[in-house]
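Written below as structure tokens is the structure these notes are about.
One chain of protein is taken out of this complex; the other chains stay put.
Let's turn to chain A:
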Amino acid sequence: MPLATGSVPAVDLPVSEARSVRTADLAVRTEGLTKRFRSGQVAVDGIDVAVPRGAVFGFLGPNGSGKTTTIRMLLGLVRPTSGHAWLLDRPMPASGASVLPRVGVLVEGPAFQPYLSGRRNLARLDANDATADPRTAPRRIDEALERVGMTAAAAKPYRQYSLGMKQRLGLAAALLRPRELLVLDEPTNGLDPQGTREVRVLVRELADAGTTVLVSSHLLSEIEQVCSHIGIMSRGRLLLQGERHEVMGSGTPHVHVTTTPADAPHAGALLEGLGVRHVTVEPATVHATVHGVLDDVEPAVVARTLVGAGVDLLGLEVRRQSLEELFVSLTGEGFDVAR
């Protein structure tokens, strides 16, 4: 079976890592999942997703990269052109009736009946869930509303809600029942910073309780903070996936040396002598910065060499690539619409 690597061959390590996990331990698994729409457009191109149970899987990609189509195929809303998908070890869409009650869903923004109140909208969803217990419905609805801070607005018609309130009600719907898996597509869309933080806390807490979370977002910093695993999609392909620290670790470390302007050129020469690549010197009136790509050079060796040569070492920092840098280096397109 081909690995789901895209045009960047250097990062197949996390994918092969994920594939070594036993399939029974995966909450979400796909094999060669492909969707070609009738227009001929290939929205998803043979991806092999592997989300371990208990993970918080950050699903990243520019708009139009195929994230939502992938999620729709996982949920049985869209039929794959080829390939297979499993949720909680059951094939989809064949086992949807038994699997989906255990999956909480927020897909492409919240959607409710506009003229019903928040509470009645949740009651309607619960009444349509054949496996939900009607006797516990009022309590579960109250708990879900409280959990997302919507108790006060529960009696207002949905159409009067702000975007943030709609988003919270969508989260409440996903939390109407205890879930083994949550699929959250852009859960913080429209929320203010406080609401964003609350969602982050909520996701972390649900994950601590044993729920697997698949969360897509275009805000990289959010993903970076809550995720244990990361997958990056671009143009319908899964470029890489794996544990966050491995994905991030696959980026090359950079060294940043702060010194006096007088010593800066000397420091630059010393770094080059050690084998540091792309050394650049940024002179300034007070502090000068010298940076370069560290590769296999030990930071301790850099520090010892500089100090030993009499350079005034004011600061030395080793930085790995940020998720955003990694993302841009992989997709090469930032967050513009891919197509």
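Couple of notes before you dig in:
Note that a contact is a pair of C-beta atoms (placed from the backbone, for glycine too) under 8 Å apart; a residue touches a chain by one contact, two chains touch by 3 or more; residues count from 1.
One rule holds for everything that comes next: contacts and distances are computed from a predicted model.
Here one chain is missing from view; checked against "ATP-binding cassette domain-containing protein", "Indolepyruvate ferredoxin oxidoreductase beta subunit", "ABC transporter permease" or "Fumarate reductase subunit C", UniProt names that protein "ABC transporter permease". Considering the full assembly, A:L175 is the residue among A:V28, A:A85, A:A153 or A:L175 that touches the omitted chain. Residue A:T136 is the one among A:N63, A:S82 or A:T136 that touches the chain missing from this view. Of the listed positions A:A209, A:A269, A:A284 or A:V318, the one in contact with the omitted chain in the full complex is A:A209. Take chain A: the residues that touch the chain left off the picture are 72, 75-79, 96-98, 100-103, 105, 107-109, 111-116, 123-125, 127-134, 136, 139-140, 143-144, 146-149, 173, 175-180, 198, 201-202, 205, 209-211.
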